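One structure is given here, and the rest of the page talks about it.
Only a single protein chain was left out; the remaining protein chains are all shown in position.
Let's turn to chain A:
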Amino acid sequence: MTPDQLNSAIVTFMANLNIDDSKANESATVVTESIVHRSIKLLEVVVALKEHFLSENEIERKKALTCLSTILAKTPKDHLSKNECSVIFQFYQSKFEDSALVKEVLEGFAALAPMKFISINEITQLLRLLLDNYQQGQHLASTRLLPFKILKEIFDRFFLNVSSIEQVKRINDLFIETFLHIANGEKDPKNLLLSFELNQSITSNLQNVENFKEDLFDVLFCYFPITFKPPKHDPYKISNQDLKTALRTAITATPLFTEDAYSNLLDKLTASSPVVKNDTLLTLLECVRKFGGSSILENWKILWNALKFEIMQNNDGTENNLLNPYVKDQSNDDIDQYTNSEACLKIVNLMGSQLYNFDKFVFEKFITHILDELKPNFKYEKDLKQTCQILSAIGSGDLEIFNLIISSVFPLFLTNTSETAKLKLLILNLSFFFNSYIDLFGKISESSAERSVPNNKLAEYKDEIIMILSMALTSSSKSEVTVRTLSVIQFTKMIKMKDFLTQEEVSLIIQYFTETILTDNNKNIYYACLEGLKTISVIYENLVFEISLTKLLNLLPDYFDENIRVNDEENIQIETILKIILDFTTSRHILVKESIISLATKLNTVAKVSKSKEYCFLLISTIYSLFNNNQNNNVLKEEDALGLKQAIEPKLTQIITQESVIRDDNYNLTLLSNVLFFINLKTSQDVHQEELDKYNKFFISEGNVRILEAPNLLIIPYVKVLSALKKTCVFPQKSTVIVKTIHLLRIYGPKMIETEKVGYLELLLVLSNKFVPEEDVIKLLDWEDLSSTNLEVMVWMTKGLVMQNSPKSSEMAKHFIDFLSNEEIGSFVAKLFEIFVVDISSLKKIKGINWNNNVKILYKQKFFSDIFQTLVDNYKTTVNMAVKCNYLTALSLVLKHTPSQLVGPFINDLFPLLLQALDMPDSEVRVSALETLKDTTDKHHNLITEHISTIVPLLLSLVLPQKYNNVNVRLIALQLLEMITTVVPLNYCLTYQDDIVNGLVPVLSDKKRIVRKQCIDTRQVYFELGQIPFE
């Protein structure tokens, strides 16, 4: 690089500085590179800048120095020779006197400090300079940051990797003094973070800290408790939590702070603000953790007294909290989430275990003191909960402490009692010791190969505890919900305790739970037992199966109105048993499988009894739900499905074909067919071909069923099975079957039972979706025949194509749209539009399965966008009201099944139609329009506000009982009115306040309670519109 080039680079830099910093940076890089390649020397740069350094203009001097500092910062640490370092250093030192240049000089020092060849002498001079000549109070935060950076560089360079102990010793004290000087009075969060970090580095690495400990502590503790609210666009992203944690780490960095820390923190503990208290406690906790046993040795008494006060005062975590079976396990180790009382307990716990490990003799004193102080509480039943919390917290420190605590405390309170209040307290308090057991020895897990639990004192009390709990559960009256729930929860907790209970004891508990869940109607107890059974099932699935599930299944009677007895309870409902089975078997492999088999067997018996339709329905629904609920979690594997197929399919087929309680009941027939669907869906694909051939023979070609010869209800199981089998199966008769089905429908159509007809139509759907090629399907459509049967046939077959997003489907949809303008059949076709998008459960997309049918995820979206514009245009151009109505009906029925996020883009075109649909003489259309309007209200506030003057009167006409305003219409209209107040600005709403309050008066006499209820809520909202809340 020539001097000219250098000069021009410098000029470019200075010209662009603070204007286009990236460009300035670029030219600095160019210069640095030449220095690195040794084509110029750094000193030459200084010389080139000389003119600028001497300029009268302050800004020019600043820029020049920035230029040098920037280049220096980019230069590799080992590039400058010792001599160069020294010269540059002196140069900067001389500039330090120029008060305008402090920031730039500091930048230069920050770049120089980490240089490899800078000598300890220069560092000493630098520190002196900072200590004597730098006044931190006179500079801006960004300038004040630099001394911290310099110190950090020096620390990293000299103290972190000690190169020469001699050298380090020389600057040790000076370094600390300088730090204290620059840290004093700092307020900027970013600088503080650095300051705290440096403080911590000093106390944990430097010599002689002892002499400075008060000052070092003061420069930290004056910030405690630190609070900082980040400004909105904080570029540094420093949070309050960062500062808190940094400060906490610094305070707890050295045991030298022990005295100061404890006395000051305990002082702060008296603060009334819970936030300050929390910060203080968490810091105390860290102190106890870090300072170790020796620090506690001298301070445990003052600590204990302060903490005791805190814990005893604390009253959060009432029994409601403990009663909730869903409260998550309290092994929460994230320190920042401790509540105040948790933190106190944790400190007591740590104090105990630290002391114990440090000096057994002092620990002895500590524990005796605490026990002496707390024991009277048991006698006077005062603050028992807190007392037990403290003791169990100490106990979870170590096995020996645990034993000591248990053996001195349990005799004091573990006595059975018939007084409910006492019993409640006793059970509540037990739970703390259970927690401490779990803390010490861990939870039970499926693989219990880990170390086993040593002998402990709690085990000695096991029998007594079980006795007390079981008495509480079984002998107290039903109305003692709290005691009973607590007992169930404690039992569950005991199950979780590793190696605590024997198999027999677990069995006993399972039995208790099963009986309780059956005989108790209380919701809390139900869920507590359910949770308990689920917890047990995780580990002891077999036991639960043998004891609980078998019992439940055996209780199911053969007749619907037979009495079921458990213990002395009668009138246990079949529904209850089935509900329990459904609730607790979820995702447990053995339980689900066995339940299905047993229930199917039971169904086989029950179906042969006359008048058992309802009972069969319940059983079938339960089996169906068992399959459905455990669908995605892979509980049932292929081999299970095969087992189930062999075990129950023949039984089910038998009753489907022979028993009228199943065959002649729409619900039973459909649901049971769906069960067959699930069984086949789950079986391995390898057997599907074989199964298909078998079913074809059974239903179509052989035997006496022959569903294609004459209408037969057994079409339904056939269709469902067919939808489960893989689409690549060879189905040679498919063309005959489809033709015959169409034929059958045409001949018998109007005379068929509706259920049969739907079955045959669904068969057309399945065939056109996965077996018959598209062209063949299209050929079979007869667009000339406008009979209602043919229309249905065509719609269902087209649905098969629509669902696979066939390119031909939009063309066919146009055909159907044309039909809408036909006055004779239009209204019927409009209704049929719903078929296109309605979800058939056996043709749904199932996660992980794509081989059974051709259903595209987004088919509804495609269909909607295919028809939307045409429908809207046709609607606008036609004048015939009936035809207009058909378009609207079709549109709103499709809308009903289209997810609202798909509708969003069309909303502006759609909105006027929606409002007109509210006037349509069809309650279903109205419901669908209202539902869409509800979504719209939620998402498009402006649109609603714009049209509020139309919407309100419309809604007010819909809430009155009229021909097409069924319960649903009235209810949703009322909900919508209520919703409006949340999205439309107040000044708009107020205009309608009186109209709505008065307009809703007649609705208060609505025949339906649910409508009245909503009306009251809606009116209430309008009454209070704009009212200033009273405080």
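Assume a contact is a pair of C-beta atoms (placed from the backbone, for glycine too) under 8 Å apart; a residue touches a chain by one contact, two chains touch by 3 or more; residues count from 1.
What we mean here is this: contacts and distances are computed from a predicted model.
The listed choices are "DNA-directed RNA polymerases I and III subunit RPAC1", "YHR122W", "Large ribosomal subunit protein mL44" or "Exosome component 6"; the UniProt protein name belonging to the chain that is not shown reads "YHR122W". Note on the undisplayed chain: of the listed residues A:349, A:389, A:516 or A:889, the one touching it is A:889.
Among A:921, A:953 or A:985, the one in contact with the hidden chain is A:921.
Within the complete assembly, A:839 is the residue of A:381, A:709 or A:839 that touches the hidden chain. Per the touch definition above, the residue from A:57, A:211 or A:666 contacting the chain not shown is A:666. Listed by residue number, the positions of chain A touching the unshown chain are 523-524, 573, 575-576, 578-579, 582, 614, 617-618, 621-622, 624-625, 628, 666-667, 670-671, 674, 754-755, 758, 788, 827-828, 830-832, 834-835, 838-841, 880-882, 885, 889, 921-923, 961, 963, 966-968, 971, 1001-1002, 1004-1005, 1007-1010, 1012-1013, 1016, 1019-1020, 1023-1024, 1027-1030.
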